[in-house]
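The complex is shown incomplete by one protein chain, all other protein chains being positioned as in the whole.
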Amino acid sequence: MKNPAMFRKLLLSLVALLLLPVLAQAEGLVAGQSFGKANEIVVTFAAAMDAAKVTNPANYVVYEEQDPDIRLPVTNVALAADGKTAILTFAEPLNSTQAHVVSIANLTQAGKAAESFRVMKSYLGYLLSILVSALLINNFVFTKYLGLCVFFGTSKRKDTAKGMGLTFTIVMVVSAIMSWFFYQFVMKPYGLNFLQIVIFIGLVSLTVQAVDTILRKVNPALFNAFGVYLVLVIANCVIIAVPLILADNEYNFFESFMLALGAGGGFLLALYLMSSVRERMELAKIPPTFKGVPIAFIVAGQFALAFLGFSGLNIF
Amino acid sequence: MKTILTIIFRLTVSCLLAGAVMGAAFVMTSKAKKHNEHVKEQKVMLNLLGYSEKNPAPASLGMHALYRYIVTEGEALSMGYLVPLADEGRGGFAFVAIDLDGNFLARHPVTIAEEEAREADAREQAILSVLGPGRTIRYADQTIIVTDGEKRMAYLLPGKFPGFKTFIKVMMAVDPAYGILGLEIMEHEEDPGLGGEIVQDYFKNQFKGKAFDTIRKLDVVKTPLPGDYLQALEAGKRGGLGAEEVAKIQEQYKDNDIYALTGATISSRSVTSGVKGMVRKFSYRIAILDRVLAEQHIAVPF
Partner (left out) sequence: MATDKSNMQLVVNGILNENPIFRLVLSMCPAVGISTTVMNGFMLGVAVLFVQVFSSCTIALFKNKIHPRIRIPTYTLTIATWVTVIDLVLAAYLPEAYARMGIFIKLIVAFAIITMRLEMFACKESVNASFWDGIGMGLGFMFGMMALGLVRELLGLGTILGYDVLGFKPLLFFVLPFAGFFCVGLMMAFFNYIEIVYKRAKRA
């Protein structure tokens, strides 16, 4: 990156955007909640609680957010010695991918009532898992086989690979966010889903044109370095696949952002890895029949095989 | 300036032309699409129940759709079921509201034709109009109750759960005791050769014949599929084993866990746990609904 100050700013705003959902959590009698072991929910109270009130399983109503009518029976509630941490044990293992709603009846302390609250895996973790999934597990190049024309075209040199990857990531994020707005606020309310392809490709062209114009005026040096790749972005299927996927999955704003970032980053990663190998391969003795594109395909196949090892990866 | 105007004019005209072409295509295909989807669904349902072209379903067979909604009123949630009515030959539908503890709340008659009830939008409009203002509804799921005359034969449960890559959509048939009669994978995007094998007989037929108690504890094992079981599961394909033999082998393995697909344990596990969840939730809900219908003397055709 030629402009470190700008890059740092970009990174900072990114972090701020990520932290937003975490900071927005409300304060109350219940200070924290999380999934414990397979069939446990751990509730942390803001103050020490009365054991007699807390440990009565009948006071708890717990259900999965999607299925409010199916109560999950609490078999036992254990309160830790400090009176702040309660462990709810359930008869059957919980499905921790779903958000659970817990409401506690008859529990007041110092004028504050414990209302119902949601227990789910950390949202930040979920967002990061979308990012990691798009980056590694479902890498668009190596496991979804998209964007291959541009991939093979621009992975001959490391410099080209970096330039293409970065340009692509920026356009990807911007166009995905615009597509998300369009999908949520125009296409869905007016039943225009069948126009998906036209609208998304139109937005991508618009983004490319806008980035082109802005870059040309604001930072000509950067434009000279990256301008050539802008045209190629449009011929990359990933750029149109991402809006289609996020429309299919009904992702919200943050999730869409993460998916786009992961898709762009994954493409950058794939390009960089591939170009590193291809630079070396120029020195290798390759049979004439395999020279050029065929050997590149074989290498990409090996990368794909290696990336298969990421499947099932579950960090968060 | 003149060039810009020409460009704008030409772009507008081409957009209008494109819009006309796409709109025409949409109008022409949307009806056929709905029709084909409906036909396919019917075919899958009948297949799951063991009927085919050679063995057509009896005329007395009735299929009654039951739609479940989640009703929100302010902060409070409740369940609502759109049930078909059987009384005095008038037919029609009723929206039965049940609170989260399983107690009857209200019953609203809904006037909607049977064909219209299949359309999600029309159905929603009709329900909202009888509920009155201040309430919103969210569609949850659909169940088809299969009857033969007075007797309940089976339930058909469409469902959707996360697989290895994206969602897996299935259709499942269960008997009145909630044992599985059959499973069909409707849509999936698992990898071909690996997770994509969930559509094969030797995987999905493993669920056939599992009793409710077995399903509750059902797990996935990574041992290879025994040879005789494989033959029994694929009996429909090559016509190798006779019906009696198949029944015998099925009986022998009916309490076993699901044998995972080679190289696709995650896909196998997601299908198993998805099926488990569907059966468990459905059995709980239908019991409540049946009790309420009986208490309130709501006559239904199932």
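Here are a few things to note about the model shown:
Going by the order they are written in, the chains are A and B; count residues from 1 in each one.
The rule we apply is simple: a residue touches a chain if its C-beta (ideal position, glycine included) is under 8 Å from a C-beta of that chain, and two chains touch if they have at least 3 such contacts.
Small disclaimer: the values here were computed from a predicted structure and weren't measured.
Of the options A:35, A:194, A:254 or A:272, the residue whose C-beta touches the omitted chain is A:194. Hidden from this view is one chain, which touches chain B at 3, 6-7, 10-11, 14-15, 18, 21-22, 25-26, 29-30, 32-33, 36-37, 40, 187, 189, 191-194. On the side of chain A, the interface with the absent chain consists of residues 142-149, 152, 194-198, 201-202, 205, 234-237, 239-241, 244-245, 288-291, 293-298, 300-301, 304-305, 308, using the contact rule stated above.
Criterion: only the chains that are shown with their structure count from here on.
Chain geometry summary: the mean Cα position of chain A and that of chain B are 30 Å apart. For chain A in complex with chain B, the touching residues are 63, 67-71, 95, 97, 138, 194-195, 198, 248-249, 311-312. If you check the complex, the residues on chain B that touch chain A are 18, 22, 26, 70, 77, 79, 98, 100, 102, 162, 164-166, 266, 273, 277, 281, 284-285, 288.
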